[in-house]
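Up next, chain A:
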Amino acid sequence: MFQTSLSLNDVMFLLQGAGVTLLITFWAMLGGTILGIIFGVFRATTPWWATAPLAFVLDIFRSVPLLIQLVLVNAFQAIAGLNISAFVVSCIVLALYTSAYCSELVRGGIAAVPVTTRRAARSLGMTWWQDMTQIVYPIALRIMLPSWIGLTLGVMKDTALVSWLGIIELLRSSQIIVTRIQEPLFVLTVAGLIYFIISFPISRLGARLERKWREND
Partner candidate 1 sequence: MFNYTFHWRPAIQALPQMLGGAVVTLQIAVISMIIGILIGVVLAVMSGSSSKILRGIAGTWIEIARNTPALFQIYMAYFGLGQFGIHLDSFVALLSGIAFNNAGYLAETFRGGLRAVPATQVRAARSLGFGPISAFRLIVLPQMFRAVFYPMTNQMVWAILMTSLGVVVGLNSDLTGVTQELNVKTFRTFEYFAIAAVLYYLIAKAVTLGARAFAYRLFRY
Partner candidate 2 sequence: MIEIENVHKSFGDLKVLDNVSLTVKKGEVVSIIGGSGSGKSTLLMCINGLEPIQSGSIRVDGIEVHAKGTDINKLRTKIGIVFQQWNAFPHLTVLENVTLAPRKVLKKSKAEADAIGRKQLEHVGLGDKLDVYPSKLSGGQQQRMAIARALAMEPQYMLFDEVTSALDPQLVGEVLDTMRLLAKEGMTMILVTHEMAFAREVSDRVAFFKSGKMHEIGTPEQIFGNPQRPETAQFLASVL
């Protein structure tokens, strides 16, 4: 029979870690989505040379490893004496990181709305704002939502890196248990399963939404 020293307490500890993972994901997605929409709309509606500096900065978030970003911002806040907790640093870095990807989604979504459709809206006497809220927003949302769900899952997985700053999220909590009971394969499998249980249904939902909307087109 299969034997393990993994106790119920340990499982609770893992679930607590999963809670932290979800909490950081939530804040990162909230902040990242709000910023991403602002940046994305700005980039989609303003000439490229005006948005080039922003585009450059956002590109950095996508071209430097997240781990390095976390370490850098954490070191910076220590130097500046800001006294922010590692948790807040993690949320801020992940939110900025997310906003870089999200702004691309928003920009792409808006660009994918046919110009002719928008012209038709304007020719009916709609204002720019009405065009954006009544026409562009619903169409772009359909295009973006599946990718946004994918982004959420990506960020959820990337939160594993905040363990480097000492935050005990899901993966780190599994490591702590491994060190004690010395059953890496089993404990990691349990942790992987928890990741899977969180993300698999969401990714299926995303795929289904995408299919459904494509059929309606």
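Criterion applied: all candidates are chains of the complex that A comes from, given by their letters.
As a working rule, a contact is a pair of C-beta atoms (placed from the backbone, for glycine too) under 8 Å apart; a residue touches a chain by one contact, two chains touch by 3 or more; residues count from 1.
What you are looking at is a predicted structure, and each value in this text was computed from that prediction instead of being measured.
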item: Identity of the candidate that touches chain A (this complex; choices 1 or 2); value: 1
item: Chain A residues within the candidate 1 interface of the complex; value: 60, 63-69, 71-72, 75-76, 78-82, 153, 157-161, 163-164, 171, 175, 178, 183-186, 188-189, 191-192, 195-196, 199-200, 203
